[in-house]
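See structure below.
Shown here: the complex without one of its protein chains, the others still in place.
Chain lettering (A, B and C) follows the sequence in which the chains are written, and residue indices restart at 1 in each chain.
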């Protein structure tokens, strides 16, 4: 065990897997000699050389398009998109190609590309260094969407992604890249995809989040506890396919839920959680599920602290479910 | 009044507005001399010339990017994307530029681009001539999303879009381009954006859809009526911003709802409707809202009749809400 | 104007055969064994016969959609220059490439009908084939997406240390996409062993070549990527093969990518849904008839004493018979079960898709509005 932050945990997973499996290739803008603008690929270039750690020209469509070609051929490319805000030039390759290759070829061409990308606000990045586009990708059949919230999860989930045979969008909460520190196995420990983590048990209200919002709901749970409200805190970890059983079991127990994400509300991932839970457990709900989310505006700059969900807003939502 | 199909209605709106306002410009692939692969721009080239009806090179990013530049300068471009499936190369221009221009410039640069694009299945188009990506765009603050279901609406809503000052994604249900025929005012009649249409009143269950799914819920309502179930049928018309009042009023009355769309279920637009209604009217709901949607697979070819929601599936969902 | 365009496009083209199928003085003739020369001829005829038969089915309402390659058959034979372990990323109009590399007439027709024997399980529209066993990559409709993918495969081949290469086909209209650019640029920088085969048939649906770019030639675009650009007569099989052989050699030697512009002509509509009389001068196609790639190649074989009336009759009859049988099978074979709708989205089926499958299967089957 060692103390790591999320960057180090991601880096460790990449080191382990590249050493174990020669088909793993990292590519993207500035990922080579420089080790990535967030340094997540640091040291890989020196250890594995320019053939396996590739600085590409500035074109996200080319990064994903060529990663697809590599994967079709049998490699295991791990492209980095520098910020999730810049993934859209590759949207067509991801949505129309990567996600559909296995299906459209009748199973002939699996396409195991693991796209890593930092996402989310809280670093004063304004419109274009803060976005959380997860729900757009969650809508695309054929993709998996994974978002860790701790260093141990970042490493264990990424290792799992690298060892299965379908495309993944692995979104890293850059706001807590360095702030989230924790014990991480230095060795080769995976964490299964598709399983949520019940971080804290409670019986009054279920709080559901992922990524950087996890610490927000934990803080809200702490504050609630001071008022005698015991919240169950769930870290979703995998958005597609999500762990419906754990969620439903929790909501059946608590009868209340608050879902939290940074992305704008309309058609955000929270809507899916609300709809899915209501379909399966409406009779257990004592109150409407509350959504605490970013607003339906572009991501702001100076007002990002007002934009981002915080513990008080979550707590307010918890109270609404209790007082309903 | 004249009998028109949706293509003719769209064409009529474009003719009227181009004649009235010289700043309106149509651009896209094959929209010129040929009049568009669905013939929606037919006759415009002859009447308004190559300066205002522009055949572009094959690049959707260029079509939307240059349309944005025209709009910034004060024109009113109406780009056509040949199929919604091919809109993704322009995704970055739409999501990061078009939608955010007004906001990011502090209001200096409005960007009134009306993107027309045929969407949806039912024409044996397979993966790439059938998609319904509306929820991805509905998630993007700054865009409006409008989907007509009748010729009169197609004309009236399009005219409204062309006369307001923000970007719109105007999605045309190609499955009923020619099949839907109806009386349309040959003159200049607009239909307001943001207002749903209560197509039929009923008190047992609210059916909500848009575009080509409207006839499916109408058929389901007919079948239900035979069994004594009176459904309220609502055509949403505008997805962003949607007419929450009309929906809530209806659900308060009926206590039940079924939302229907062709797009895959997960993070589809239906999730937002379910979440929004539950937040506002949960105490009125007698049963969970049902979603009848496309499946979480790429759009198929030979099995599209199984994939697409039909009246029987909707009816089944209605019965589930009643028997819950 | 149209005719001028055609002539412009013809200027300075690399050729092996002239319009009469005679070897152009000084041209380097690729070294092709006689049996291959015959097989190439058979491949060209396969495409032509297939196109005619399938369009007839389409017009009879028995086939949903079709795309012809008539007049452009020679360009697809670029794949003659490849080895079996090279990979091909085609667009939708290189039928000959499939047949040359061993895709069967039966698979081809089953795909069009999407029956249980369709290699892609009825999931895609007609002419969207896939055959991993012969390294032919699944076709998709969005044009240009295959180009950066081919570059990635080529890079992987180089990383692996093999001397394989990848070849990708696309139309001249598709050179306007961002994908073309990023792929060419990536390939140039990486010196990837990839061949870009731009099939310039003069039209992108209704849009003529001169509205697609202001560049004098498509081959000249190679300059901007630091790679050689070659213009060949795309209706001259031997010129296409020769140029591709040279490009493949460069690729295998580690000298990087090549852009080949093969100038040909879309003699008929873009697809079965298209009627070019709405936008194209009706005289234009006839101008091109004398350049027919099959006629020229036939004349060449004749001059070499390889062609005979009976050879062609034998081939054509054999093809027609086989196609007839294949149609019979394809139109009567079972269609994929509806549970297959939910397979292959992922390697193993996640719960939410299983749930959706079960919900569907609990309902009575829906009759296809299209009959079989």
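Here, a contact is a pair of C-beta atoms (placed from the backbone, for glycine too) under 8 Å apart; a residue touches a chain by one contact, two chains touch by 3 or more.
What you are looking at is a predicted structure, and each value in this text was computed from that prediction instead of being measured.
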Visible chains that the absent chain touches, using the contact criterion stated earlier: A, B, C
Residue of C:82, C:143, C:182 or C:294 in touch with the missing chain, whole complex considered: C:182
Sole contact to the chain not displayed, among B:67, B:84 or B:191: B:67
Missing-partner contacts on subunit C, residue numbers: 176-182, 185, 188-189, 191, 210-216, 220-227, 256
Interface with the undisplayed chain - residues on subunit A: 29-30, 32-35, 37, 55, 57-59, 61-62, 85-86, 88-89, 124-129, 265-266, 295-298, 300-303, 305-307, 310, 312-313, 316
Subunit B, residues in touch with the chain not shown (by the definition above): 25, 51-52, 54, 56-57, 59, 61-62, 64-75, 77, 89, 92-93, 96-97, 100-110, 141-142, 144, 164-166, 194, 240-241, 244
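To be clear about the criterion, only the chains that are shown with their structure count from here on.
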Centroid-based (C-alpha) most distant chain relative to subunit C: A
Centre-of-Cα separation between subunit B and subunit A, whole angstrom: 30
Approximate Å spacing (C-alpha centroids) for the pair subunit A, subunit C: 40
Distance from subunit C to subunit B - Cα centre to Cα centre, in angstrom: 35
In subunit C, residues with contacts to at least two other chains: 123-124, 128, 140, 142, 178-179, 345, 352-353
Subunit A, residues touching no fewer than two other chains: 89, 92, 96, 100, 103-104, 141-142, 240
